[in-house]
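A protein chain is absent from this complex, but the other protein chains hold their places.
Chain nomenclature is as follows: A and B, assigned in order of appearance, with residue numbering initiated at 1 for each chain independently.
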Amino acid sequence: MSAEARIEVDFAASAAAQVKRPSAIGRMLRHRSVIIGGVILIVMLLIALTAPLLGTMDPARIDPTMRNKVPGTEVSLRQDDGSRLVRTAWLGTDSLGRDVYSRVLYGTRVSLIVGLSVAAISVSIGLLIGLIAGYIRWVDAVVMRVMDGLMAIPGILLAIALVSLWGAGLGTVIIAIVVPEVPRVVRLVRSVVLTIREEPYVEAAISVGTPLPLILVRHIMPNTVAPLIVQGTFICASAILVEAILSFLGIGIPTEIPTWGNIMAEGRTVFRVYPHNILYPGIFLSLTVLAINIMGDGMRDTLDPRMSKRV
Amino acid sequence: MNDSVPVLEVAGLSVELPSGADRKFAIEAMSFQVRPREIVCLVGESGSGKSVAAFTVMGLLPKALRPVAGRIALAGEDLLSAPPERLRDLRGSRMGMIFQEPMTALNPVMTCGAQIDEVLAVHTSLDPAARRARILDIMNQVRLPEPERLIDAYPHQLSGGQRQRIMIAMALVLEPALLIADEPTTALDVTTQAQILELIKDLQRDHATGVLFITHDFGVVAEIAHRVAVMQWGKLVEFGTTEDVLKRPRHPYTKMLISSVPGIVPRHRPRPETARPTVLKTEALGKTYADAAWFRKSRTVKAAESVSIEVRRGETLGIVGESGSGKSTVARCVARLIEPSAGRIWLAGDDIAGLSAGRLRPHRRKIQIVFQDPYRSLNPRRTVGESIVEGPMNYGLGRAEALARARSLMETVRLDPGSLDRYPHQFSGGQRQRICIARALAMEPELLIADEAVSALDVSVQAQVLELLDDIRQKLDLAMLFITHDLRVAAQVCDYVAVMSQGQVVEYGTAPQVFGAPRHDYTKALFAAAPGRNWEFGKFAAG
Partner (left out) sequence: MLAFVVRRLLATVPVLAMVAVFVFLMLRLTPGDPAAVIAGDNAMPDQVEAIRQKLGLDEPIVTQFFIWIGKALQGDFGESFFFKKTVAELIAQRIEPTVALAIVTLLLSVAIAVPLGVIAAYRQDSWVDRTVMAFSVMGFSVPVFVIGYLLIYVFAIQLGVLPVQGYRPIGQGLWPFFERLILPSFTLSVVFVALIARITRASMLEVMNEDYIRTARAKGLPERTVLLRHGLRNAAVPIVTVIGIGLAVLIGGVVVTESVYGIPGLGRLTIDAVLGRDYPTIQAVILLFSFAYVLINLAIDLIYVLLDPRIRY
């Protein structure tokens, strides 16, 4: 224990902690980063849910006469019934004449779906494997060899290889991003299990005859919740980035579906003249990931200060 | 040096705590002096502010703590108003400090010689050869063996006692006027502690150093202090010569503290007329740790070797030893938290040494254990009621009955039965230890193991918990296995004592036999090293 900590503990001990402290969740929800990140994220979520109501049009509609318009241009678009609709293309159009504003707004959907499902799936799988590996020695030996092998393949490469084999699509992209994340969650859970199982209160539970599954669920698993929430947040952010990278490289979500990565991939060729195709989806993407990341930082500071040393 | 000027004078010193702490001042209106050639002991329980006082003098307080009033003078020079550069000059040259944890107080990636050398390089203009000579000289003075070799050794290659000697060498190499020692022997074994205390006394006398010695241990005070300052809740409540304070304490708090110090002479305990039934008996119990490795000789450590002990109903067997003696290994083997590698453990007629987890289950109930660290022994996320009823419910007791039992046990351990739905953090260390005892008793065990169960507690709390344990043993007719490193504690509660050293029991007998006429050399050395052994701590009525 450090010098300063010892002095502080001196007082904490004598105070007998009579004062009721606000719960960890309460402190977390009051943390400035969590609030800022949360608000941005809620806005993004609302955009994803209400995209059709926000003055958008069909994001896939191609209009060869309206190609490569700069942001703010008045465009007149042909409707299905032959009439023309005149409106302002706030964020311009792409090289096929599609409205970038509409595409960016609809792109929010894919990013959030990918981020949330990858986080949920990898945390669930990792928690299960990690709990078992942390407590049963022979399983640990086998599982950790496999995990070490998986972790030795750089994550994005592994995801690239997997989508290239399974073919592009929302489902395959999600699974391809989950596979490299699982070993990291397993390691985290396992390290918590290995630390907590040495705690005297776990040994006390053993000596009062509590069966192993109950010890895992009752005494050990609650300790994984806080680090997993934090880890899950960071996985969500990184999944959104990886999906964008895969789509940008042209090997992720099929090009018909508007995603931020796809919009930017499409804008690459005309980038020198029309940078808006990359700029606006880039801003949305960065802002979303930034919001999740600062939220994660805030959660980590309040839920699990010891974990701050991890990156 | 002029002997009339105190090396350290603290007058009316107050240090403010950050808002939100349990009190306003860490230390309040504190005054005392340390004269040349004098050792002043600052004694107090945890939270008394004694360490804060030391750090304030050194100018090493955490930023959150601020001195707000008073004066600190080092040989006449005011420290609180001194600029940081001047304080830095004084640290290491005019005032040195040694700390509690010799394991962590040295930089692990620098050699010991280099760490002493830094002091000389910063504060003197000596050339490297002269510095090396000074380092070897001071290493000799602190009685380190083979200075020529140890000067290039890294801290982890040294024993705890040797590391503390390096710390002392570092603090004293420039012959400071003041040495501040913050619990410097608390983390050491008793035999090492005796040597370090002796060394500090000798060096202090030879170099005319004034020493401010911070401790919680009245044995150490009796051993080393010229004058004693007693602290309680940030206030200095009594200050006087060692003789006065220990023999004729005036303040009620001092009286209570000194009365709580366990005596080193075994208390007289009535012997049963008839032989009681044996509850636990180990035969040649052994635990060997081996780390198997490829391409390397596997290392084996014999943590415990042919340990044969016996505990009968209603009796307490104490296992006494220094760290690494294997005493806790024996306790953990008996509780089957670890698997013994040799020997038998007879529990009421059944050998439980090699039983599988499933076969062990019915026997688990009979052995319960109380651990050292009250802060980690209870699951912080569960109410103490849930912690106590967990065991009985595992063995089929209904929730209502288990809770009723928990309530009555809370009374047994002298806690409010109404507080079962509180969380551990709402209790103090001593209270938590009582809860752990209640949890163990809820299993209606036949054998209760106390593994250093009072070692982490302040002396006043320690006395209460010891008394409670002994009461319970008597009332419930329990067999008790009491693991401790503290001879005084062992003397209070044990009927029989086994002394362990390097994994083996070297002496085993009744407490009066072992304490009164030790036969083994190790036991004799252990007793000779106990601080304050020649001092009879009186019992004073408070008030």
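By our rule, a residue touches a chain if its C-beta (ideal position, glycine included) is under 8 Å from a C-beta of that chain, and two chains touch if they have at least 3 such contacts.
Since the structure is predicted, the reported quantities are computational estimates derived from the model, not experimental observations.
Trainee: So one chain is hidden, and I want to know which residue out of A:160, A:226 or A:303 touches that hidden chain in the complete assembly.
Mentor: Considering the complete complex, A:160 is the one touching the chain left out.
Trainee: Tell me which of A:99, A:140, A:199 or A:297 is the one touching the absent chain.
Mentor: A:297
Trainee: Where does chain B touch the missing chain, residue by residue?
Mentor: Answer for chain B: residues 58, 60, 88-93, 96-97, 99, 101, 104-110, 118-119, 122-123, 154, 156, 167, 170-171, 294-296 touch the chain left out.
Trainee: Applying the definition given at the start, please give the residues of chain A touching the unseen chain.
Mentor: 2-5, 145-146, 148-150, 152-158, 160-166, 237, 241, 244-245, 248-251, 264, 271-272, 275, 278, 282, 285-286, 289-290, 293-294, 297, 308-311
Methods note: only the chains that are shown with their structure count from here on.
Trainee: Where the CA atoms of chain A average out and where those of chain B average out, how many Å apart are those spots?
Mentor: One centre to the other, that is 48 Å.
Trainee: For the complex, give me every residue of chain B touching chain A.
Mentor: Those residues of chain B that touch chain A are 17, 21-23, 26, 46-49, 51-52, 55, 60, 62, 65, 99, 233, 335-337, 357, 361, 364-365, 367-369, 371-373, 376-379, 381-382, 387, 390-391, 394-395, 425-429, 431, 436, 439, 442-443.
Trainee: Where on chain A does chain B make contact in their complex?
Mentor: For chain A paired with chain B, touching residues are 3-4, 6-8, 10-11, 13-19, 199-201, 203-212, 218-219, 222.
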